[in-house]
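One protein chain is absent from this view; the other protein chains keep their places.
Moving on, here comes subunit A:
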Amino acid sequence: MWFEILRLIVNATGETLYMVAVSALIGSLIGGPLGIFLATSRRGELFAAPAVNGILGIVVNATRSTPFIILVVAIIPFTRLVAGTSIGTSAAIVPLTIATIPFVARLIETAIRDVDPGLVEAARAMGATRLQIVSKVLIAEARPGITLGITLTVVSLIGYSAMVGAVGGGGLGDLGIRYGYQRFMPSVMLAVVVVLIVLVQIVQTVGDLLARHFDKRARRT
């Protein structure tokens, strides 16, 4: 019995990690450049395109304001198109990724905006191309902020992934609801919560350490 529950928890943890890792990765790969573009495309900036910036901003806001569980259901046709099915762990990655993109984009936009505009000016004065400015100045200088943003994204994804049980996504949240709530097994619920807390704790600690490592600015004490 206990062995069985342990097996369930291990499996569910694996599913959660799989969903979170894949959607964080793809979401960051798309959301990162989107965030950089949002941060640099306003009037007078590096990639000035105020109209596109405005439209993208609205799309990002709209996606972010849609409750995740509604997003999961609303994009089922799209999920089926991409994943071939709308049910299961792999299918759940689609809505998780869609929700991650604008989330990451806003966080990275903020991190990039925090970079001193004087550094961009200095790089321009050196004869840097726009892509060199992005890679050698903006991303390099925003690394602590970007790291913290992605950490926050992963932590949030761990929470979001609990909801994809609704479409058979599995994972820890799903296990907690089905066993802990529907089958009246509070100990399973407790175990799930403990595993989630440990996961979040690990992610946050690693993220903080990395961000600290990247941050060479003077520390205020």
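Going forward, contacts are C-beta pairs under 8 Å (C-beta built on N, C-alpha and C of every residue); 3 or more make two chains touch, one makes a residue touch a chain; residues count from 1.
What we mean here is this: contacts and distances are computed from a predicted model.
Given the options "Spore maturation protein", "Monovalent cation/H+ antiporter subunit A", "Septum site-determining protein MinD" or "Cell division ATP-binding protein FtsE", say which is the protein name UniProt records for the missing chain.
"Cell division ATP-binding protein FtsE"
Which of A:6, A:81 or A:122 sits in contact with the chain that's absent?
A:122
Tell me where the left-out chain touches subunit A, residue by residue.
Contacting residues on subunit A, toward the hidden partner: 116, 118-119, 121-129, 132, 136-137, 140-141, 143, 214, 216-219.
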